[in-house]
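Note that this complex is displayed minus one protein chain, with the remaining chains in position.
What follows is subunit A.
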Amino acid sequence: MTSLVEIRELRVEATTDSGRTIAIIKGVDLDIAEGEIVALIGESGSGKTTIAMTLMGYARAGCRIVGGTVAVDGVDMVALSEKDRAAVRGAKIAYVPQSAAAAFNPAIRIMDQVIEVVRIHGVMPLEEARAKAVALFRALSLPNPEMIGDRYPHQVSGGQLQRLAAAMALIANPKLLIFDEPTTALDVTTQVEVLRAFKSVISAHRIAGIYVSHDLAVVAQIADRIVVLRNGEVQESGATRDILARAQHPYTQQLLAAVTPHHAPRPAVSGPTAAEALLEVHEVSVGYGPLRSDGQPAIVAVENVSLRVARGRNLGIIGESGCGKSTLARAIAGILPPFAGGVVFDGRELGRSARSRSADQLRQLQIVFQHADTALNPAQTVEDILGRPLTFYHGMARKPRSARIDQLLDMVKLPRSLRLRRPAELSGGQKQRVNFARALAADPKLIVCDEITSALDTVVAAAIIDLLKELQRELDLAYVFISHDLSVVEAICDDIVVMYRGRKIEQITPEAMARPEHPYTQLLLSSVPKLDPTWLDNLRQDPEQVRAYCQR
């Protein structure tokens, strides 16, 4: 079998804002056979998208292909003129973007964008293209395939847009498809449907492809071969089953380990503290917008949710985007006062808004936000960021404060030399550690963690989770851990609350996650991809449930 794609000694350089040149792809070789799907796996910054883009002879602004060849069907894309590359793009090689929501032009109807490739390259009459688009919509199980093309991108859901993007890529019968993390932005229940749709059109058209992802479990379902990348170099490559079963490279093993949840059941705390509730949320309802005449806000995001967190224990809250889990976190912290219900902390009723709580109540209940990038003031040094709560809550003078900052950095395992850096000079994982250390600075009893690992790579996220567990043992903390990532929640929590459309629908323990009772929980948990390559093919979901709970 001859290779459709032959990448040899590919090197790409990027120019930073300060004018420095850094090598981001350092001599990569890669082959894709006809009809084969090769996955590129790696953390952010490993160069996986950059390599995929070079197949179209394209490098993003600031990047430059400086060496090597990228032969697609015998033609070196690097050596082609811009005009010749344009003739190949879309027609022979097509691209499925990471965020279809951003990749669709908001001002143009979907159908016009889907058949634009045909219009540009003139490969078939437009009427035929329209008919083919409708057929593809149907094949990708989009609702209302005849009419959906007449809509604008903002009028359809994210999962639908992702499938429409696949239709857009397939319209001109390309030989090679580039999937750039096409399901990363989707909820798990939606991801299942999109992956299925991808898989069926790939096998129906016998398309070769490159599948860029950071998620090994997703890749396991769709790829024939896996290439593991790190820092612009290939670490390991092999058939999917071999990589999953017998990974040789330590980095691959680390990636695999990070996917598998490692929940060690903690011994139930005995003694009087076990039953003692630290946080109790009583029938809280939260909403946005102006209050209507009946006292309810225009949009109700959380309805009648009650929770209980025992001292030193962890409560996980899971649910898909828009289920109200972050809103609930903000209500507990008093950032967004609930319009009904109450929060009892340490036996005392808390004011609904943070303003009406005492400094000591605020100190004991801290919140850590998802995006450390926006939660940390870019103009302040790490020292300033950590020093502020020390002064505010503890009134520390300069000397003890300085000593405490060193301790906090030790606790989150950051070198003390980072004290004078600003957030922009830290990596994503380091920023999240500073973000967490700031909460620790208050000496809290409870920390609400709102999706604190979602923006991080799997290996980095796993390290943060380990850190959280360790700190809990040392400091007797309790966490409310909010995430859409079930394996993370499973790894750290003693109890898990499942939310759907603003309501709490079930509370289970990690041990009981294998057999949940509520149909939505069943659907949600069964939708989480497993490392087993046959998982998707064997997955049977009740279509009734899917229809009832998914807004696909």
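Just so it is clear, a contact is a pair of C-beta atoms (placed from the backbone, for glycine too) under 8 Å apart; a residue touches a chain by one contact, two chains touch by 3 or more; residues count from 1.
FYI, contacts and distances are computed from a predicted model.
Undergrad: Which of "Acetolactate synthase small subunit", "Thiamine transport system ATP-binding protein", "FAD:protein FMN transferase" or "ABC transporter permease" is the UniProt protein name of the chain not shown?
TA: "ABC transporter permease"
Undergrad: Please pick, from A:3, A:69 or A:99, the residue that touches the omitted chain in the full complex.
TA: Hidden-chain contact among the options goes to A:99.
Undergrad: For a quick check of understanding: of A:24, A:117 or A:412, which residue touches the chain that isn't displayed?
TA: A:117
Undergrad: Which positions on subunit A touch the chain that was left off?
TA: Given the touch definition above, subunit A has residues 56, 58, 60-61, 86-91, 94-95, 97, 99, 102-108, 116-117, 120-121, 152, 154, 168 touching the missing chain.
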